[in-house]
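One protein chain is absent from this view; the other protein chains keep their places.
Order of writing sets the chain letters: A, B and C. Residues in each chain are counted from 1.
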């Protein structure tokens, strides 16, 4: 398998536009969150209801370069900026799907915790393997 | 205790406004949902994490009379249109908090179900008692 | 062109799930809103920024038959329940995209108003024509 980014489409909704006629900034975080979690779920790496380990958001950030509007879809490319022991720093390049206009770049830090104690635990082995195998990892 | 409605303030958010500069219609449903659930939680009638009975939404509706905008707060008055065996039809009168302008009226039907089987069960006894004691019940 | 429904996919988001692990009820209204407006925009029938006529939501309702969860996508089929003089009652059949499970059926009443006065005006001629040509109209 080629090691590279994982790309996902994120269609927008009527109510995502704010009074200025553009997607509200919070939508980009929803797009990041959904892209990361759906990649994990699609790969069988996250069992929301009963998995012993949860990924919780420890930090996130986004820089905005241009704006988009419903009904545009966003396109997100997922890679990994840093693969730690108990945390992953996901990086997301966000563009407008119809023409590739660069819109934003974001980071999202997941710390993996025990569902019960909510204390950090090592990244699950299968998740670490899938990251290394499928995604570009910077560090 | 006087039998009457339960009133709750629902502040709005910047992103609640849509491109026309008014609260998007979905916000009124979020306001109803939050008013009903917070009334139950504040009265110790809903244990989200481990209660044996959940209220699930079987139907909802809203009629809109006027519009409001962030930073307006909504004011919701909760009463009960129909108190059934396994379901409650909540009715909500929604106005603009600063001047009482009537904005909308809504209905929200909760069916109570067993958390595991998700099959309907009788309305919990303490919830039924609180409704009768605290809220106006039409039927 | 065959007169029939208009079908649209509505992918869900991580945050759409509520504490019970299912899509929150407000998401179905966002799905209806987005389906109707995107159909109008895609057909050049709604100019959000400068069109003289806006569609505002006068009433909406939804009945829920089953639940779905992120990362499921919804599938919405749009038709028209009533085509009035100044209003359209849209009807939406909502199912789970991956297996067609019937989830909900909704109604959404748009009243068309003048952007400035916000008073009702006749449905624009091109919109009426597109509805009759492309969508199933019950009455």
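The criterion applied here is as follows: a residue touches a chain if its C-beta (ideal position, glycine included) is under 8 Å from a C-beta of that chain, and two chains touch if they have at least 3 such contacts.
Here the structure is a predicted model, which is why all the values come from computation and not from measurement.
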Let's see if you follow the contact definition: name the visible chains touching the chain that is missing. A, B, C
Which listed residue (A:48, A:73 or A:93) would be found touching the missing chain in the intact complex? A:48
For the full complex, which residue in B:30, B:76 or B:127 touches the chain that was left out? B:30
Identify the residues of subunit C touching the omitted chain, counting contacts across the whole complex. 14-15, 17-19, 21, 24, 26
In the whole complex, what residues of subunit B lie against the chain that is missing from view? 9-11, 13-15, 17, 21, 30-31, 33-34, 37-38, 41-42, 48-49, 70-71
Mind listing the subunit A residues that contact the chain we can't see here? 19-20, 24-26, 29-30, 33, 48-49, 54, 56-64, 67
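We take it that only the chains that are shown with their structure count from here on.
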Fit subunit B to subunit C on CA atoms, both being copies of the same sequence, and give the resulting rotation angle in degrees, nearest 5. 180
Cα centre of subunit A to Cα centre of subunit C, whole Å, reads 29
Could you grab the centroid distance between subunit B and subunit C? Build each centroid from C-alpha atoms only and quote it in angstrom. 24
Residues in subunit A with touches to at least two other chains are numbered 14-15, 17, 21
